[in-house]
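One chain of protein is taken out of this complex; the other chains stay put.
Each chain gets a letter, A, B and C, in the order it is written, and its residues are counted from 1.
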Amino acid sequence: MAGNTFGTQFRLTTFGESHGVGIGGVLDGCPAGLFIDLDFIASEMARRKPGQSKIVSQRHEEDVPEFLAGIFEGKTTGAPIAFLIRNTDARSKDYEALKAVYRPSHADFTYDAKYGFRDYRGGGRASARETAARVVAGAIAKLILQQWKISVQAYVSQVGHIALTDSYKNLNLALTETNIVRCPDLQKAQAMIDLIGETRKAGDTVGGVVSAVVCGVPAGIGEPVFDKLHAELGKAMLSINAVKGFEYGSGFAAAGMKGSEHNDAFVPGKDERKIVTATNYSGGIQGGISNGEDIYFRVAFKPVATIIQKQLTVDTQGRAVEMMGKGRHDPCVVPRAVPIVEAMAALVLVDQLMRSGMRLQA
Amino acid sequence: MAGNTFGTQFRLTTFGESHGVGIGGVLDGCPAGLFIDLDFIASEMARRKPGQSKIVSQRHEEDVPEFLAGIFEGKTTGAPIAFLIRNTDARSKDYEALKAVYRPSHADFTYDAKYGFRDYRGGGRASARETAARVVAGAIAKLILQQWKISVQAYVSQVGHIALTDSYKNLNLALTETNIVRCPDLQKAQAMIDLIGETRKAGDTVGGVVSAVVCGVPAGIGEPVFDKLHAELGKAMLSINAVKGFEYGSGFAAAGMKGSEHNDAFVPGKDERKIVTATNYSGGIQGGISNGEDIYFRVAFKPVATIIQKQLTVDTQGRAVEMMGKGRHDPCVVPRAVPIVEAMAALVLVDQLMRSGMRLQA
Amino acid sequence: MAGNTFGTQFRLTTFGESHGVGIGGVLDGCPAGLFIDLDFIASEMARRKPGQSKIVSQRHEEDVPEFLAGIFEGKTTGAPIAFLIRNTDARSKDYEALKAVYRPSHADFTYDAKYGFRDYRGGGRASARETAARVVAGAIAKLILQQWKISVQAYVSQVGHIALTDSYKNLNLALTETNIVRCPDLQKAQAMIDLIGETRKAGDTVGGVVSAVVCGVPAGIGEPVFDKLHAELGKAMLSINAVKGFEYGSGFAAAGMKGSEHNDAFVPGKDERKIVTATNYSGGIQGGISNGEDIYFRVAFKPVATIIQKQLTVDTQGRAVEMMGKGRHDPCVVPRAVPIVEAMAALVLVDQLMRSGMRLQA
Partner (left out) sequence: MAGNTFGTQFRLTTFGESHGVGIGGVLDGCPAGLFIDLDFIASEMARRKPGQSKIVSQRHEEDVPEFLAGIFEGKTTGAPIAFLIRNTDARSKDYEALKAVYRPSHADFTYDAKYGFRDYRGGGRASARETAARVVAGAIAKLILQQWKISVQAYVSQVGHIALTDSYKNLNLALTETNIVRCPDLQKAQAMIDLIGETRKAGDTVGGVVSAVVCGVPAGIGEPVFDKLHAELGKAMLSINAVKGFEYGSGFAAAGMKGSEHNDAFVPGKDERKIVTATNYSGGIQGGISNGEDIYFRVAFKPVATIIQKQLTVDTQGRAVEMMGKGRHDPCVVPRAVPIVEAMAALVLVDQLMRSGMRLQA
């Protein structure tokens, strides 16, 4: 019970269902005096919203948050920031047919098992629409990180079998937002777009990977032993709908490596940072605490469960039935997941900065 | 600050350093009336302890927990269970030389950056010796899970380049504990042992993967939306020393799959469970809530950072120096990590069972 | 930072300011399947709302909560319940004059000291209007308590120098709601009403006491050692605006008593309860855990700080100034505090019942 809150000192609680009044959140612990840039929040929401391109869900939501509290004369007051994003294009009747059926690899069955009762309109609370609230809060977190000159950038690094092999260091991340799949390698981007298009036509869906890099985190951020910086990042990412895996730094590849190749030698730094590392297999985190290097990680997403194909399943009585997917869903979730990954990373970072005693510069 | 507690209702707080008085913990929220099987706890500790075989650290710790509170006449009372494992073979002088040096890929530098001060004897608080406390608490968690007929089994599935390709379904997990590397494929096990032996001789270390499977979790366990069952498992695993990645169910492979292959069709069940799935790419969890199928996941470990080779690094003043590794360390961490992975999984499961309102049967 | 959440498993987060969009809350952890009786919630809100009688603030708010999430087909789904009560009669211009002045015994100065910035329209976040959200959540908590046959009843036991001397046992609590001051002793009630009327005419305010009794709590509810049932009740009450003190059972009078008079002898019970106490100085709680007897406590409220008289104070620059109170405020807060005290008690009880593993009967 009560698992709808994320963070300790900078703390987001979300609420809402895909086909109810709307989706919203309460962000508690935001420092006072922060100027809330509504245009920036809107631009972040635009990156997540359905209908933004031909390769995402054609549901049309404007996704403009109405702020209900915590902002006065354009600035935060230190009081909780509450906001609501009303559902405007929720066609509940699409779902009436699914009332008595458990869609494969959706949360219909498990919600019924847990609660004995289910809002069967779309995913209800399990819908990825909930992540809209995360993006609003994440945008505010980014405004705080700007003060610390910390940037969070995510991009699509894999769609189906098409994967980037380059490290983020060899990519031009400025190209990420130049294409609708949000991949900084333009050639691969086109292949991904084509693959998603074909997949959609086949009534199918496809998985992918979002990679992210955080630059500018000072050394010393993170809490041993259970609340390690990467453990919090991992939990944050794994809480996003459809995520199946998380790795940071060398990740799963580390399992195949020797210590003599994996160790990051410390070397004297050049600028303000007196101590840097020659390589960065550690992914910017050692012992759960940032070391001042770039923090980078990868997040695996499964293919969306709703497919426009005939599928075998059971009804709520456990009887075998056949069903046909309907609704306006994403053939591939990763293009829209990019801002969500960034948002969750930003929430973790602000929380950990605050836990380390770092405060907003007024 | 204050990141040494794990769990919400079933809550472990650990303390201690590798070269201080000892390592210990306080387990709060344990139901009253549970018989504490000290032999079982000892056997779990034996699986983790150093010196247990030729392929692990030769430090000799008996690692017998002294229980300080919470147990009366052999049973839990509902009060916090406190325990202490004294350090008996801590040779602090091994570390005197390292006082002014930052060991590569250790937490020496980041602890100094965070706290301005460091217990330089071994890893101090960052030492993997802290996980001894987790195994004690995890053993108690397993005693609770036994009442629910839930089992947690982990095994080594990769060491360096030697990896199991079979699913846990095609392995005989009863063989896991028959060999010192804890791999249920005996041929691969021998290859792993040989590789670790060679690696040790070269003064080097090697990474690996621990896989785990949890059987018997009833449908309906887990908390949307942030405290999803797999998000809590992920955080738990990522909080273990040296872990670089976590995936569950189809994991990173899901990124390359189509929805039509990945979806787990629901089918009528045979026994008590009326509804089961034909496949289990979901890894037993849908929407963050268990669906009654096996929960399985993989955890990637980096190679241990301490190598007995010359390495470049800096001293605490930021000057380049050369250092030579010393001490009695593990050439490969995964054999001893098996019980730690199980312990953390057990802690998560009991906490989530309790959050779901499931209580100990007296 | 982040102090706007109350409870652990049954958890209310509130938001909103007195002169912004509105006041609202998110209630997380509410069991699924609870029928939400909107009429009951409205009736509870009516007991708290301004303008309900001649002895309370004449601000006219309808205070009807709009439910934003967590309810489907009239029942809770297990998802967070979110609600918003819009401000409809907020006259911000009343407050413009007070922008640069710190009102005595208000939170203007301390909010500025804390946040460096203040929503100067009314109390902003510090306004007692925030308690509207508590009453909504408390009403839902009462619906849960009904299932446990637990009742929470509060009443006014003191206004200024007029105080009830009888124990709740000798009062007819059914009379509480028959008069506008909510005092079950009708003679005293009239005297209180008169006193408040005179006080209002003098542009002054007066303090009071709210007493409460909780019947039907089974033995065994409450958490040693820090989260004792009465410690949670005390925190809950002290978090209500204007509260200066809390006592339960014998309270401060216990300081003057001997153990031989204060001890509650256990005696065999008559009905289902096998063991009861002959007296109840313990106030239904022993060692922080309920013993099955009535739980009763008293809450002291200071006189409202806004008086319609000339007062000395300072401006935000620290210069001495004279100010004159304005606005539509309560001459005495206790009549409207009765449902707030009940609401907070209900929130504590449901949280503690859930922590004890007691669940909603479907």
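The rule we apply is simple: contacts are C-beta pairs under 8 Å (C-beta built on N, C-alpha and C of every residue); 3 or more make two chains touch, one makes a residue touch a chain.
Since we're looking at a predicted model, the values are computed, not measured.
Of the listed positions B:Asp119, B:Asp185, B:Glu247 or B:Asp264, the one in contact with the omitted chain in the full complex is B:Asp119.
Considering the full assembly, C:Ile307 is the residue among C:Val21, C:Val214, C:Ile307 or C:Leu353 that touches the omitted chain. The chain that is not drawn here is touched, among residues B:Asn4, B:Ser57 or B:Asn179, by B:Asn4. In the full complex, subunit B makes contact with the omitted chain through residues 1-5, 7-11, 13-17, 20-24, 26, 28-29, 31-33, 66-70, 72, 75, 77-82, 84, 111, 114-119, 121, 124-125, 354, 362. Along subunit C, the points of touch with the absent chain fall at residues 1-6, 14, 102, 104-107, 109-111, 113-114, 123, 125-126, 130, 158-161, 163, 199, 204-209, 218-228, 230-232, 234-235, 238-239, 241, 244-252, 254-260, 262-269, 274-275, 277-278, 281-283, 285-292, 298, 300-307, 309, 311-314, 318-320, 355-357. Touching residues on subunit A toward the chain that is not drawn are 8-9, 79, 224, 354-355, 357, 359.
The criterion applied here is as follows: only the chains that are shown with their structure count from here on.
The chain with its Cα centre farthest from the Cα centre of subunit A is C. Averaged C-alpha coordinates put the centre of subunit A at 39 Å from the centre of subunit C. Subunit B has residues 224, 355, 357 in contact with two or more other chains.
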